[in-house]
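First the structure, which I've put down as structure tokens, then a few questions once you've had a look.
One chain of protein is taken out of this complex; the other chains stay put.
Should a chain be cited, it is by its letter among A, B and C, assigned in written order, with residues numbered from 1 in that chain.
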Amino acid sequence: MSKFSINNLECIRQNNILFKGLNLTMEDGGLVQINGANGSGKSSLLQICAGLIQITTGEVLWNNININQHRYEFQSNILYIGHTNAIKATLTAEENMTIIHSLTGSKSKINYSTILKKIGMSGMNKIFTYNMSAGQKRRLGLTRLFMTKSKLWFLDEPFNALDKEGKKIIENLIINHCAKGGITIFTTHQKMEIDGYPLQSIHLRNNNV
Amino acid sequence: MYKWIHQFGSPKYFYDISLHLSKWVTIVCIVCFIGGLYGGLVLAPADYQQGDSFRIIYVHVPAAWMSLFIYVILATSGAISLIWHIKITDIIARVSAPIGASFTFLALSTGAIWGKPMWGTYWVWDARLTSELILLFLYLGYIALQSAFDDKRIAARAGAILALIGIINIPIIHYSVEWWSTLHQGPTITKLDKPSIHLTMLIPLILMVIAFKTFYIAIALIKTRSEILKYECNSSWVKKILGN
Amino acid sequence: MSEYINIFNVILKRDLMLAFRDKTDFINSLIFFIIVITLFPLTFGTKSTIVNEIIPGMIWISALLATCLSLETIFRSDFEDGSIEQLTLSRYPLTLLVSAKIFAHWITFGMPLIIISLLMGILLSLSNEIIIALFITLILGTPILSLLGSVMVALTIGLRGGMLLNLLILPLSMPVLIFSTVAIQNAALNQSIIAETYFLAGILVLAITLAPLATAAALRIRLS
Partner (left out) sequence: MSLNNFFAMGGYAAYVWSAYGISFIVLFLNIFLAVRNERKTIDELKKRLGSNNK
């Protein structure tokens, strides 16, 4: 039973306040959607939660301990996917996935073809990433979701550059993850049709929540 | 101890202290400055070897000492701001870097001018002058790095890392330059070193060193205060101060 | 423990594969190195004795400049495609991953420099002692440059000023340059170069222990 919470978080970019006094607590199975206009600090909030951005006011807690105290224990339980999909252009799809897999530290062997089939890119193991379209690159970046065993997911705009069918796959994946007791925080500016699953939502207007 | 640092770190507290402090500091600075100049230029007898040109020592040695002293302040305030996330030390570091660079330049130029009567050439590859030159490059690198960031806080933390790397390298640079210069010229009897001078010459030197130090503190306090105002411009106590 | 060694090898293999696949950076830096070496005789003229005296210094300065140019590649591609975030947020300590990347950079850029500078030494008919001294100082010197440089790259990656990186690295690499050239000159006079070698080795050990820590801290600051 793990718990992720933020207390009175504040973020200032070029000394205008993006958000102030933000509190959030999430238990197992929690799903939070952060939406707001561009530049309203959605990605900054996500990066603060993931521990990428160091903050001075407010704190981020994992199991009631500040993440700076047990950084690597926290980081082995999270998965962060940013705007950029962090794959190497000059490597083939499979090589990229082997690196992602070894970074998760799991010993189990993984069959890359099945994962590629699940994401809808079957048979593209040996294709170089620079030959792929933006949607395919995004999907290759999202194959992390299949290979990770961490509980806490931070997804930054997982659905952009994805077609209808790709969106469906990722939505089911998120729902299964949360149903199995995982926690997911994701940002999107489109309205998300996750039906049948309780969804908390944070709307970031320019300077208050 | 932590409570004291945190309390000292709060901008408002620092602002009030600095107002009080800078009055005294400027007084001490002016007194020492006049005393040192008068003692150095008038009272101290001419050096038996170099005549009056040794009086440049009263400007060169304090400046050289201050250039190193301020770099140490850069490194320590950087370390404090990295460990305890205190805003004040960021400002102090960012503000004292240009002052340090100006002192290094001063030390270099007075050293060069002093070289002319001594060795007949302005620039001489003496160990101390060369390490002073490298210290100037470190300062310029620090200032360039600080100004390359637009977010002040990240600039301060990046500068802190650079200053810490620099402070580790200064002894290495100093020793390698000594090693290099003794190899090429042989041990030159450099008059730049503090010659074993007796009292009447030494007292003005100490006065000048104190004068330079208090000068730095006074200037740093003024600049820090204006930075604090800029930082805290939307907090209430700043509005009160600006109101009147 | 083996888990850490395993991830070190994975990152090392990845970076070497990347460097091998996209060979332009690798070749450009070597060509730059050779061009800078040939510049010196052009300026001093080959007949005068000056050239023979300063050939080792020349090779060392060109190696320093070539390394400075190639340092950017350590983090630039990772920074652009965002995989630096994955490395920072992975379960493994960032220091370990960063030292793997620095070692990979040294293998792709440092070692070829050493091999080519030895060839240039032989080409320019240097005596054996000088070549040995050149080899020792480069073997100890280029890793120091990679380590120190990686800290500066982590601080300045993605910033506007291009020259800022060199402005930061060169002052810090002066001790290495001084000890190496002094060692080579001692070798030319058939004196022992043990003292300078100890010094370079000392700086190398200091750099190996501190630089990855500083680079990891600098990256966290740069990303935040």
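Following the convention adopted for this analysis, a contact is a pair of C-beta atoms (placed from the backbone, for glycine too) under 8 Å apart; a residue touches a chain by one contact, two chains touch by 3 or more.
Just so it is clear, the structure is predicted and the values come from calculations on it, not from any experiment.
Although it is left out of the displayed model, the omitted chain contacts the following shown chains in the full complex: B.
Within the whole complex, the absent chain has one touching residue among B:71, B:139 or B:215, and that is B:215. The residue from B:25, B:63 or B:88 that touches the chain not shown here is B:63. As for the chain not pictured, it touches chain B at residues 41-42, 46, 50-53, 55-56, 59-60, 63, 98-99, 102-103, 105-106, 109-110, 113-114, 116-117, 215, 219, 222-223, 225-227, 229-230, 233, 238-239, 242-243.
Following the convention adopted for this analysis, only the chains that are shown with their structure count from here on.
When every chain is reduced to the mean of its CA atoms, the largest separation from chain B belongs to A. With centres computed from Cα atoms alone, the innermost chain of the structure is C. One inter-chain figure worth recording: chain A and chain B are separated by 48 Å, centre to centre, where each centre is the mean of the chain's CA atoms. Separation between the centroids of chain B and chain C, computed from CA atoms only, is 32 Å. A straight line joining the Cα centres of chain A and chain C is 37 Å long.
Chain C contributes residues 148, 151-152, 155-156, 159-161, 164, 167-168, 170-172, 174-175, 178-179, 182, 185, 199, 203, 206, 210, 214, 217-218, 221-222, 224 to its touches with chain B in the complex. Here chain A touches chain C in the complex through residues 50-54, 72, 75-76, 78, 80, 82-91, 95, 99-100, 102-105, going by the rule given at the top.
On chain B, the positions that touch chain C within their shared complex are 82, 134, 137-138, 140-141, 144-145, 148-149, 154, 157-158, 161-162, 164-166, 168-169, 172-173, 175-177, 179-180, 183.
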